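To start, the structure itself, in structure tokens.
One chain of protein is taken out of this complex; the other chains stay put.
Chain naming follows the written order as A and B, and within any one chain the residues start at number 1.
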Amino acid sequence: MVALWRFKGAGFLLTLLAIWELAADAEWINALIVPLPSKILKIFFELVASGQIPMQILVSMKRALTGYLLAAGIFIPLGIFMGISPMIYRLFEVIVEMLRPVPPPVVIPVALLFFGLGDEMKIFVILFSCAWPILLNTIDGVRGVDWVLLNTARTFRLSRVKTIWQVILPASLPQIMTGLRVSLPIMLILVVISEMVGSTDGIGYFVLDSQRRFKVAQMYAGMLALAILGYMLNQLFNLIQWLLLPWHRGMDNRKDEG
Amino acid sequence: MGSENPTLQYSNTPVPHSNIPVAILDVQSLSKSYRQSSGETTLAVGNITCQVEAGEFVSFVGPSGCGKTTLLMSIAGLLAPSSGRVVVNGKEVNGPPPNLVLLFQEYNKSLFAWRSVLGNVRFGLDARDDRSAAAESKARKLIELVGLKGFDSHYPWELSGGMQQRVAIARALAYEPEVLLMDEPFGSLDALTRLELEDTLLRLWAELKTTILFITHDIEEAIYLSDRIWVLSRRPSQIIQELKIDFPRPRHQVTTRAEGRFMELRNDIYRQIGNQGIP
Partner (left out) sequence: MSRSHPFNWLGWSSFALLLVTWELIARATPKLLLYFPPVSRILAALGQALATGSIVQHGLVTLGRFAEGYLLSAALAVTLGVMLGYFRFLHSLLATSIELLRPMPSVAIIPVAILLLGIGDGMIVSVTVYASVWPILINTIDGVRSVDATLIDTGRTFGLNSWRILRQIILPGASPYVVTGLRIGLSIALILVTTAEMIAGSRGLGFFILDEERAMNSANMYAGIVVVALMGYALNRLFLLLETRAMKWRHGMMARQVA
């Protein structure tokens, strides 16, 4: 009995779900708006089995990851250059500071104007939203490389180009990963938003559309799918970080910054 | 404090080396000042002149903050002197010279976290584009010499502080520099590890015959290790005394330090430094 005490968190959650089930069943709460958890789960598994939810997720992920990887491919190199060269930093500083305060969803109408309702619209929006955490963390990572490390490379007369490749890049990789990790939930949020505002498919559209058709249990099932997706993306990222940064495993994890 | 003891020489000016071959390291009137963020100019290193012969083990001893690191970095070519110059093996220093390496105090910040012990030790050789089998075996041999046999594939974060500093030493020596500059390398280590590494260093020095220029605030360490010592003043640092240390080699932690002259030297230097008062 004492050993089970460890699982009180899970137990508490299950208790809450049980209360929910009872309340919906006994009509204490409006089952039209908050259906039984058992019903939600049933519909969830049905939709997964029929392939509908997985397909919508695939559609969304295709867009999301394209935008995410594009952002990484553009803004990591830019961040490295801006971090290394004060001149390049100053060159772009004002433009970056002008674009940064724009809340990403607000860019959606612009994207709609340019790209209509297609995949490119979402890719553009995600590119814009993920840019800043990736860029700023990369710049910080490069600037944060310890002077002792740089001078060690200098005393061994490592050439400038090699110093960037062999010293600065690996040394700033942990912070670059932080930027990528912070951008991941942003990517997910923005793909959902852009699908809610301007799309005809994708998991975000699926959830909103279910609500509009009053298929309430289906809507909750979609939200559950999103939660699971978010969780799996996190775990995938942790795995990739574990593989890429083997030397980092033993060191403390730094606090994330948005 | 006369010169009754024939094996000790005290002098307040650099000992003239008239009939000795050209020094491998020649520091001429070196001074270094830099501008603070507040705009003030600080003179960190005053007028330093000294020569080091090939194969010597020499030390600078001075109080904390006297500009020792600045001095060493200027000699290593990592900082440009404000006046004066440094000549290494006949060539003026204008940037890091090819046959000289500087070892930093913060070993954990100087090792490359993403490279294994072997990867770190090979770094200097890789920088020279020497990836031959000979280079690898040289690196492995040095890992053994510093006492880290079997740790080739370990990563820095898996090692203790003393072990990390050994890796840094192995890395510097794998490069086979003619001159090795060491900036308080054992300062952040506990006392017992320090003694161990002192002996390791002496062993390596005897075997590889590198010239070593060592900086420390630990007077007894300097006496134990060196052939000659220069005592530095407070900032701006200047040489206030030069001493020749004549204890026989190989030195021994117990017997060398037990000699009466050891404590005399130590007390003398201690007084010299203490005479300058508290800043």
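Just so we're on the same page, contacts are C-beta pairs under 8 Å (C-beta built on N, C-alpha and C of every residue); 3 or more make two chains touch, one makes a residue touch a chain.
Quick caveat, the model's predicted, so the values are computed rather than measured.
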(request) Determine which of the presented chains are touched by the chain that is not presented, and list them. (result) A
(request) Check the options A:Ala10, A:Leu58 or A:Leu239 and report the residue that touches the missing chain. (result) A:Ala10
(request) Using the touch definition up top, pick the residue from A:Ala26, A:Met87, A:Val161 or A:Leu243 that touches the left-out chain. (result) A:Met87
(request) Taking the full complex into account, find the residue in A:Trp28, A:Phe45, A:Trp147 or A:Tyr231 that is in contact with the omitted chain. (result) A:Tyr231
(request) For the chain that got dropped from the picture, name the residues of subunit A it touches. (result) 8-10, 12-13, 16, 33, 87, 90-95, 98-99, 101-110, 112-114, 185, 188-189, 192-193, 196-197, 204, 207-208, 210-211, 216, 219-220, 222-223, 226-231, 233-234, 255, 257-258
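One rule holds for everything that comes next: only the chains that are shown with their structure count from here on.
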(request) Quick one: which bits of subunit B touch subunit A in the complex? Just the residue numbers, please. (result) 73, 76, 78, 96, 98, 100-102, 104, 106, 109-110, 112-114, 123-124, 126-128, 155-158, 175
(request) Would you tell me which residues of subunit A are touching subunit B in their complex? (result) 146, 148-149, 151-158, 162, 166-167, 170-171, 173, 245-248, 250-251
